[in-house]
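What you see is the complex with one protein chain gone and the rest in place.
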Amino acid sequence: MQFSDKKTNLWIDKNKLEIVKKSFPDVKVEEYENAVFIHVKKDKLIDFLKFLKEAEELQFKMFIDFTCVDYPFHTPRFLGVYFLFSPEFKQRVGVKCWAENNSLPSLTGLWKGAKWAEREAWDMFGVKFEGHENLVRMFMWESYPYHPLRKDFPLEGIADTYLPSLNLRPDEIPAHNYSPYHTYVPSMEDLEETEKKRIQKKAQIVLNWGPLHPGTHGTIWFLFDMEGEVIKDCDIILGQLHRGVEKIAETRTYTQFIPYTDRMDYISALCSQVAFVNAVEKLLGITPPPRAKYIRTMMCELQRINSHLLWLGTYALDLGALTIFLYAFREREKIMDIIEGIAGIRLNSSYIRIGGVAQDLPEGALDVIRHFIKDFPKRLEEYETILTKNRVWLRRNVNVGIINEEQVYQYGLTGVVARSAGVPYDIRMIQPTDAYGEVDFDVPLGKVGDCYDRYLLRIEEMKQSIRIVAQCVDKIEKLKDKKFIASENPYVIPTLEEVYNSIESMVKDFNLRIYGEQAPEGEIYLSGENPRGELGFYIVSKGEGHPYRLRIRSGAFYNLQIFPELIKGRTVADAVVLLGSLDPVVGETDR
Amino acid sequence: MELLGTIVGITIKSLIFIVGMFLAAAYLTLLERKFAGHVQQRPGPLHVGSHGLLQPIADALKVLTKEDLVPDNVDKFLFYLASLLAFVPSIMILAVVPFGEPFEIFGFKIYPYVSDVNVGLLLALAFGSISLYGVIFAGWASNSKYPMLGSLRKAAVLIGYEVALGFAIAGPIMQAGTFSLREIVEAQQGLWFIIPNILGFVVIVFSVLAETGRTPFDVQEAEAELVGGYVTEYSAMKFGLFPLAEWYIATFVLSAITVILFFGGWNPLPLLGWLPIPGFIWFMLKLFAVFMFFLWVHWTVPRYRVDQITELAWKVMLPLALANIFIVAIWIMIFG
Amino acid sequence: MAIKHNSGIILTTVEEVLSWGRRNSLWPASVGLACCAIEMMHTAASRFDTDRLGIIFRGSPRQSDVLIVAGTVVNKVAPMLKLIYDQMPDPKWVISMGGCSSVGGPFPTYATLQGVDRIIPVDVYVPGCPPTPQALLWGIMQLQKKIKEKKEGKVWEEIPVREVPTASQPLTEKSPFGF
Partner (left out) sequence: MVRVKYVERPELSNKERILFIDFLKGMKVTITNFFRKTITTAYPFEKLTPPKRFRGTHALRVKNGKEPPSFKVLEKFMEIKDGESRCVACYMCQQACPVPELFKIEAVQLPNGKKRVVRFDMNLLNCMYCGLCTEACPVDCIIMTDIYETAAYHRASCVTHMEDMMKRAVDYDTRRYDEPDRIWIDDKERSKLWGQIKWS
């Protein structure tokens, strides 16, 4: 099977770099195989980014991501990293800038999408931003004294409060890893202070919508300043599911981190795994065997259907169509059966491995998948019969939360939210990984950009996913070689059979388990198309078995950011619709 | 002596009605859960008793013995009053609803209704509107944000639809020439009133859905938006009364009135008059059919936004009801 | 006491009936925090239909009897969870679903609460990441068993815990969970 290697390197090309150098001679260019960064001085940063954004022949209009990296033994200590995308030329560029005396100029004037990213950087690293409208903590509460992602902060935090389990007799030790001491748990006052910092009451009442509320799809905490039922002002408090995944990644080997990627976006676990594993494979220079590629693509698309079904169910539930919820979950059960039979666990199936997949498909798997893709379109038809042309559905969805192209670039919206505004931004199309270059599918776009378009788009995407799965099934059946993991590569953990039968692979196995895949020094940013948007992984490797810094660019995080702007002047009922159609998953927004 | 007999009879009958209504409401919950379950390809209550027949008993026991929790910052008096105000009127409507024609047992003439008031329909409407106060009090007394929003929404919806309802029932009244429900039924010996009043029927259906807070009009307890609507702060039996009154008893009674107004009450189905079925059974069958229809709609369609609902009430339902009056007037002019 | 002695039987029968009612209409407060919430929804959905056992999810804690803590409880959300627990009327129970809510699970980090039982008492722990719907149902039935065997002055340690679990055979005779 010959994989036609399409244009998979999205990074800025030579002549554009020349253009940049011409107008900014003192920038330094730092090139890696899968990432290109331009170093700028702090005082030049804003002009430089403005130039990148507005120059006719560059047009890096779209804000992808911003984060910091902590180098404790370097002064200045923190390095800010910006990622931009040029929708015109389909190119990415990274911009690096040292934060002299722990502060950087704020980008909120150029890109509104930078607002939350800078809040997060302030929260996690303690880097200040001059000119930021309201620099408060993103994930932790206001009176939290530390900045967790700094290298000198321990992963376990500082366990200074005595907080034993209430179910134990005082002398009892329930498990060998139990300790009665615990990190500080905030009081209600801390949280109220956090709330006060966000929003001041101007209208009648300030409604706390969430965090533990049936309608908020998890634990997002909305603050609505309401005049009657009309929302005048809104802000969002995140961090009710912030578990420190990025910090965990710095202490786990690449293989050990795969299960954590499941728990980030727990609705589309396999897509997250594939995105992460692809990044690591690019870093280590591994190419998985074709069978693995097709299996990955097939599982990804099944997971995409799964995720969109959950969205459909909860969205319909929020809009009062209670029965659709259970119909959607009926189909989800089938997909979960398939995933359980193939991977072993229904939801957080850590099935993808570096260099391939954990196990080959079991016998009968393809039959079941065939049966599913033959049956599913009929069911989808039923849902559409109930919803698509229902007058209530139309009244609730049409012209609610209209997003235009400019906002997409401003906020760095991706996924269905971007495509509903007519922006053809689909990672599967512009940077095909795995077998996406080999299969046919359509990328649906919306004309208006309202909730109804997003609904139609997700329905259409499910149909396209069915197409992809069908092609993958046929290809996998034709494939001759049964090799599902590239275990000859020195970085890939050998399969169990090899370990049982040869000492060499046992030793290799031991080494990889103990020291991890010691990736060569370098940096990479690679992203995959999650059901929720672009899920990017920015890995800084220092040649150790674990990443020096792993930044997760979450699509839901940036998509949710536009919510306050869209909801102004609308009612709570619309807030439900809008939130549902943006479809955030808290595990991914908070990480 | 005569008076005494009447009083005794009425007391006994009202006791029967109230107790029966409680049981009926309890088992209507089971009915709805079973129906919803099977619509969603699941059995609904199954293991508590055989096929969940004891489920309502278990729920009642649990709800009754739950801690009757009253938050500190509520207005205690209104808080208690609201649940009663929501519940009692919907029971009282039963006083004027006839469940069948009078029949003889052991020489006694039994009238299967508590009283045959000659303004029965108006009384029913009046009682229905009283329960509105229960809702508003609940929202106000809870002294919390979600209940307040919920009760305001519910109030807006109710006011909008009371009007449409009032105009929609004008058609049958014009045809029967009386407010007494019994006489309205007797006026439908021949042709049912559904024929000229089709528009009125549509309005009534929407109004009943709105009054009883079922989709597409269940804005007041839209769980995704306002946690529990105006019952958010209620617990134990004080909570139990609300859904019991609103979802089940009110739906039941309003279905009965719909049957009486449009489907000829206890008159047998056309062409089936020869069947040896008493009118009571006919009435119950029709009632059941209408009730199931409401459930069916509830478990299918999504939910409107509150402003859209009021807009619908004033801009669509009210004109339809008025148009219905004109049509009926013309009908009466032509066919007498 | 004589009076108590005389009416003891009646009291116990009443208690039996009440506990039957309680354990057969457990209404959980739907507090979905993370991954486990998805499996909780699946447990309520058509395939493993909790409504069979009289379990319907309520939005408001005031009307619910059992709190299913489904998902990772981080420090920031802990006080609100405690608030929800305090809002529930007695008698109330807590099921800690999944490793994260039980002991912090795979997140021994600065942000995660290492076990929800550090802020509210937990009745049943359900291991798994996430537990399958069947595992959660098993946990709910353990809770029903606990409610059934909860007698006057009997503390929870005395209720027999199932030792080494082996093959999960379908239940033939009714009653160990008392519905």
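Letters A, B and C mark the chains as written, and numbering starts fresh at 1 in each.
The rule is simple: a contact is a pair of C-beta atoms (placed from the backbone, for glycine too) under 8 Å apart; a residue touches a chain by one contact, two chains touch by 3 or more.
Here the structure is a predicted model, which means the values were calculated and not measured.
Although it is not drawn here, the omitted chain touches the following shown chains in the complete assembly: A, B, C.
If you put the hidden chain back, the residue from B:48, B:287, B:301 or B:318 that touches it is B:301. Checked against the full complex, the one of A:265, A:453, A:517 or A:583 touching the unshown chain is A:453. The chain that is not drawn here is touched, among residues A:257, A:376, A:484 or A:538, by A:257.
Within the full complex, the residue among A:136, A:365 or A:402 touching the omitted chain is A:365. Residues of subunit B that touch the chain left out of view are 35, 37-43, 46-47, 296-297, 299-301.
Considering the complete assembly, subunit C touches the hidden chain via residues 46-49, 52, 99, 102-106, 108, 115, 117, 123-129, 131-132, 134-135, 137-139, 141-142, 146, 156-157, 159, 161-172, 177.
Within the entire complex, the positions of subunit A that touch the omitted partner chain are 165, 167-168, 172, 174-178, 252, 255-260, 263, 323, 327, 330, 333-334, 337-338, 340-345, 348, 350, 358-359, 362-368, 371, 375, 382, 385-391, 394, 422, 424, 428-429, 432, 440-448, 452-453, 456-457, 460, 493, 496, 499-501, 503, 506, 509-510, 513-514.
Just so it is clear, only the chains that are shown with their structure count from here on.
Any chain that touches subunit A and also touches subunit B is listed here: C. Set against the C-alpha centre of subunit B, every other chain centre is closer than that of A.
Between the Cα centres of subunit B and subunit C there is a gap of 36 Å. Residue numbers of subunit B whose C-beta contacts span two or more other chains: 40-42, 223, 227.
In subunit C, the positions touching at least two other chains are 46-47, 59. Contact residues of subunit B toward subunit A in the complex are 36, 39-42, 145, 149, 153, 215-216, 218-219, 222-227, 299-308.
Only residues 205, 207, 213-215, 229, 316-323, 326-327, 330, 386-387, 390, 392-393, 395-396, 571-576 of subunit A touch subunit B when the two sit together in their complex. Against subunit A, the residues of subunit C that register as touching in their complex are 30-35, 37-39, 41-42, 45-47, 59, 71-72, 74-81, 83-84, 103, 106-115, 117-122, 129-130, 132.
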